[in-house]
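Of the protein chains in this complex, one is absent; all others appear in place.
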Amino acid sequence: MIFKYVTLYIEFLKQNLKTMLEYKADFAIGVSSTLLTQFCGIFFVWVIFENIKQIHGWTFYEITFVYGLLTLAKGFDMFFFDNLNALGFEYVREGKLDIFMIRPISPLFQLVASHIMPDGIGLLILGGIVVTKSLAELKITLDLPQILLLIVFIISGAAIIAAINLIFSTTGFKTMNSYIIMSSVNSLQEFAFYPILIYPKFIGFILTWIIPYAFASFYPADYFLHKGFEHYSMLTPIIAIILWIIALRVWRFGLSHYSSTGS
Amino acid sequence: MLGKILEIIKINIKVNLAYAINAWGAFFVTLLQIFVFYYIWMAIYKFDSVINGISKDQIITYIILSRIIYTQVTSGFIPRIGRKIHTGEITMDLLKPMDFQLFMLFGRIGDFVSFFAMTAFPILIICLFTLGMQAPLNFATSIYFLLSLFMAIILSFFVEFWIGLLTFYTNYSWGLQTFQEALVSMFSGVLIPLSFFPGWLRTITNLLPFQQMSYSPVSIYLGIVKGSQVYEVLGFQLLWIVILFVLSRLFYSFAIKKITVQGG
Partner (left out) sequence: MAIIDVENLRKEYKISVKKEGLAGSILSLFNPKFEIKEAVKGVSFQIRKGEMVGYIGANGAGKSTTIKMLTGILTPTSGKLLVNGLVPTKDRIKNNMKIGAVFGQRTQLWWDIPVIESYKLIQKIYEIPMETYKENLEYFSKTLGLDELLHIPVRQLSLGQKMRCEIAAAFIHNPEIVYLDEPTIGLDFMVKEKIRKFIKQLNKDRETTVILTTHDLQDIEEICSRIIIIDKGSIMFDGDLEEIKEEFSKFAVANILLKEITPELQTFLNGKNVGFEILSIDENNLNIKFDRSQITIAGIFSNLSKYGTILDLSIQDVSIETIVKTLYERKSLGAGYAR
């Protein structure tokens, strides 16, 4: 069964990639514009650090490392899961969801697999550069297990962001336009780009236990930076799994509600 | 003529009201970003009460004003022009008895009015009571600020307009919008007061129009520029408006030729 979904996803991905490469100009603009936008954050931190030496005990490259991790997680989420945003406006409103529902495979799978967002590559490039450079400047070298752990953290971070997206995108079943809610929740990510220590406790709390974006950036970063929160970092994959269990429940509820009210 | 202009502004306000839900989005996101940067800046100012000639109190007002202006200046105007070009709607607009660019400009002003009422004003109230804000130095300053702000909006229109015309060559107007947002982000001062920039970066910034969109009005408001400097700043804004107007006009007539030859 899993095998079927994996091979199916690869097929979908192949088709999506083919289409992506057809629209070359859009691809170039999309990737470079997201890259540039994310770069603004680095730019910001850089200019600040031309004027001061540390923030809350964190140095420039320590902060950019956190920033880079979230950028990578965000990039994966954007590339693979962007279609969740379209649930309400496109699939429910136009009835395309019904087509998904008469096929013998999961509608959620079809929603996610039908579309990729190449702009995410811009985030992946920038994130990759920033993370690598930060680790180098911080003189942190990683052995193989640590590299694997870093990859696990990044993937978990992406999973966390995607799960949160999924939970809020189900509002699209009812409202047929989840844009407002999604962009509002996504803007909480802004906080997670920087070490959450600089915020008052209640914001840290929200970002840790309620909308856990901090587990996509701050906590996994601290495994390598050792600023006192390392023990939290190992929770990252667990949080990702728990969030996905919740998200799938919410989705199932949304779908059955859609099925009984006909939207 | 004036009647026509008022009509256009009114219609745009009505359209904006219909999309009130977008206003809520802008409100919430902008407010959130103000708070994010508030905390970051408070952390930056933890040990110093003045950095680069800007005090802690000033920076709070700076963030609030800059962020609100930024939201308005990057309000998705480019995809709107893009959509007009791609759906062919623009050919209808060109038939109207008013210059298209002027038509769009007044629409923009209508946008600004609704933005102010539905988004900027509530944000200002909230920030006033939660974060505290500084008042302008004196009455004259507030007048110059408003003048500068008005010019900033006009200026940003021209920038968006000609970037919008670029959608000719590409489908992806949202990509162009993002580009513009990024450039404005870096060089308008919304992220950091430009006085923080190292010298060489400042020089580059001075060659670009973006600081006129936000930094100019805000620096007048906060008294970062005083006295005769204010006139300099206003003068530069005017100069940039003229330059951008000419540029966009050139681009515009070139684009019109293309549209009318290609048939949309």
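Just so it is clear, A and B label the chains in written order, and each chain counts residues from 1 on its own.
In the analysis below, a contact is a pair of C-beta atoms (placed from the backbone, for glycine too) under 8 Å apart; a residue touches a chain by one contact, two chains touch by 3 or more.
It should be emphasised that the depicted structure is a prediction, and the values quoted were computed from it without experimental measurement.
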Interface partners of the hidden chain - shown chains only, full complex considered: A
Contact residue for the chain not shown (choose from A:I2, A:I102 or A:I210): A:I102
Chain not shown, touching residues in chain A: 4, 7-8, 11-12, 15, 18-19, 22, 94-96, 98-99, 101-105, 114, 256, 259-262
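The rule is simple: only the chains that are shown with their structure count from here on.
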Whole-Å separation of chain centres (CA-atom averages), chain A against chain B: 29
Contacting residues of chain A [partner chain B, same complex]: 23, 25-26, 29-30, 32-34, 36-37, 39-40, 43-44, 47-48, 50-52, 55-56, 119, 177, 179-180, 183-184, 187-188, 190-191, 194, 198-200, 203
Contacting residues of chain B [partner chain A, same complex]: 21-22, 24-25, 28-29, 32-33, 36, 39-40, 42-44, 46, 48, 51-52, 169-172, 175-176, 178-179, 181-183, 185-186, 191-192, 196-198, 201
